[in-house]
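Pasting a structure below so you can have a look.
The complex is shown incomplete by one protein chain, all other protein chains being positioned as in the whole.
Labels for the chains are A and B, by order of writing; each one numbers its residues from 1.
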Amino acid sequence: MQITAAQLAEMINARIEGDPDVIITAPAKIEEAGPGTITFLANLSYEHFLYSTQASVVLVSQEFKPRTKVQPTLLRVDDVYGTVGQLLAIYQKNEADQTRRAVSSYAVVEPTARLGNNVRIGKFAVVEDGASVGDNTVILDQVYIGPNARVGANCTIYPGVRILRDCVVGNHCILHPNVVIGGDGFGFAPDAETGVYQKVPQVGNVILKDHVEVGSCTTIDRATLGSTIIQAGVKLDNLIQIAHNVEIGENTVIAALTGVAGSAKIGANCRIGGQVGIAGHCTIAEGTQVQAQSGVIASVKGPDAKLGGSPHMHYPDYLRSYAVFKRLPGLLEDIRKRLKALEG
Amino acid sequence: MQITAAQLAEMINARIEGDPDVIITAPAKIEEAGPGTITFLANLSYEHFLYSTQASVVLVSQEFKPRTKVQPTLLRVDDVYGTVGQLLAIYQKNEADQTRRAVSSYAVVEPTARLGNNVRIGKFAVVEDGASVGDNTVILDQVYIGPNARVGANCTIYPGVRILRDCVVGNHCILHPNVVIGGDGFGFAPDAETGVYQKVPQVGNVILKDHVEVGSCTTIDRATLGSTIIQAGVKLDNLIQIAHNVEIGENTVIAALTGVAGSAKIGANCRIGGQVGIAGHCTIAEGTQVQAQSGVIASVKGPDAKLGGSPHMHYPDYLRSYAVFKRLPGLLEDIRKRLKALEG
Partner (left out) sequence: MQITAAQLAEMINARIEGDPDVIITAPAKIEEAGPGTITFLANLSYEHFLYSTQASVVLVSQEFKPRTKVQPTLLRVDDVYGTVGQLLAIYQKNEADQTRRAVSSYAVVEPTARLGNNVRIGKFAVVEDGASVGDNTVILDQVYIGPNARVGANCTIYPGVRILRDCVVGNHCILHPNVVIGGDGFGFAPDAETGVYQKVPQVGNVILKDHVEVGSCTTIDRATLGSTIIQAGVKLDNLIQIAHNVEIGENTVIAALTGVAGSAKIGANCRIGGQVGIAGHCTIAEGTQVQAQSGVIASVKGPDAKLGGSPHMHYPDYLRSYAVFKRLPGLLEDIRKRLKALEG
């Protein structure tokens, strides 16, 4: 992105103070900004950086009064944070538009695969027989779209993602690098006599609805039969394990390194911390919040429960019990002394 | 798979009630089954679905008596669950047979690599110098088989798996997408004066014996010297970390997000839950069960111990202690009141 301060001011409806012709190429933080960057000052505890920054342009509020002369061009706006969001979105869209919309000559798209309009398929990517990719979707390099898998419109699928046979990704989804959709569920039946495990065939699939985002190296297993379902608007962080036949409700967010065991059903609008474990076949009510590192071992009726501990309990109660736990040796010692004194 | 009810009935030795010529293309759950699918009714709490299902064929027991007329063709068998397993295995085998047995023209197999009979090598897969792949093994797209690595017969290696230099995979193994076999062990020696870490060379390998299955994004590090060994029949879930020089005994199963630190030795037939940590150099006896999220910090003599907590303890004892922990603030309050009353 190359744009002058004056051009940008017009786009974001800002008032210019300083050189209108200075060129901006990228956004930056005020404490790190170099020449050619645009930054912002909203929180006044960062004001001192304004007087030394190398940035070419700084967004400030209409009311802000610098204590001394400043080097960069100032762009005054009504809502600094709001404008930053707008600016970053413009910047990111601009970057994305630079990516070529085309099928790389190094990609393999099998004859029976169907591609929508304005699709990009990256180098060494594979779209297998019977698979489909919707309009405006970007499939980056080295991605695998398996037989009969379907990816919707307006998605971004980053390098190294694997979407296996028969799985379905909705519209406006983002899958970060090395995500795996549709590995086999972990299902084995032990032979009663020998203890040797026989594989239970996993013939279901995974369905991601619209506006789902999945973090790097997260794995979502296919259902044994039927579908593992991630509802619209769900956001999954990196390195999460979602087992076979799980269902996750709309707009639920889950932080990194959490594991959800087979057939668990998580309601809508839940907030689940990092490194949480959720046992198989649990049903978690809408709006449940689970503290990082907790272990949910049974269904939660909720709604809007706050859980902590392993096994889980009401989180404020966990903190109260833990506060006592921290002082246990001293508390016990005191009780014993007093008992001894009483016992004479 | 396209088959008529009559053809299937002959294969699974079923008795037909209804249209024998209806065509089946896929299995499904009774509550979700659409036209062209086959489903089953074993648990009678699902019976009401039978009267509304769109499925073309339903497996039922010999004894089952519908309360009213049913639309789908019924196939009566002696053991419904057993037949479902048989059916899914037929379906999955059939799907696998459709995959072309050949070396893709987009794969690179180096001149000194050796391929068995009936091997498939997928697009953008690499088999490096000195590597070998056994009979009937399917190497899917974008897999990496490093120099001198060996993969046995009848394996399935999914897209994005990396099997590094000198590592060995047995027969009948399944490696799910993005698994890493043979990354360097995490070994560093700090310089006593500067605190800077020097890498300890990792020149061993990883050996997977027969019938091992490894879940998506699981990582198994090579030994510093010698081998990290996964014995026959071991089943590892997704996102598991197995460190250098670990040994895991036959038919042990480990759930997702568990970490096993360097040189730990886990016995046969253990059952280890998700998010468990096992400390380095521990020896865990045969048949040990470890509850999810526990931390095993020392050797376990067992056999057949049940562990929970972090650091680990006898699991039933952990639950008893935890039950008291949950009530600690109230219990302490009560004791204090009674002590005060006694002290006058």
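Assume a residue touches a chain if its C-beta (ideal position, glycine included) is under 8 Å from a C-beta of that chain, and two chains touch if they have at least 3 such contacts.
Just so we're clear, the structure is a prediction, and the values are computed from it rather than from any experiment.
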Q: Kindly state which of the options B:L59, B:V126 or B:I139 is in contact with the chain not pictured.
A: B:V126
Q) Taking the entire complex into account, which one of A:A14, A:A28 or A:V200 touches the absent chain? A) A:A28
Q.
Take the complete complex as the reference. Which residues in subunit A touch the chain that isn't displayed?
A. 26-29, 32, 85, 88-89, 91-92, 95, 106, 122-124, 140-142, 158-160, 174, 176-178, 211, 213, 215-217, 233, 235, 237-239, 251, 253, 255-257, 269, 274-275, 292-293, 319, 322, 325-329, 332, 335, 339, 342-343
Q: Considering the whole complex rather than only what is displayed, give the residues of subunit B touching the chain that is not shown.
A: 108, 124, 126, 142, 144, 146, 160, 162, 164-165, 178, 180, 183-184, 186, 188, 190, 195-197, 199-201, 203, 217, 219, 221, 225-227, 239, 241, 243, 257, 259, 261, 275, 277, 279, 293, 295, 309-311, 313, 317, 320-321, 323-325, 331, 335, 338-339, 341-342
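Please note the rule applied: only the chains that are shown with their structure count from here on.
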Q: Averaging only over C-alpha atoms, locate the centres of subunit A and subunit B and give their separation in whole Å.
A: 25
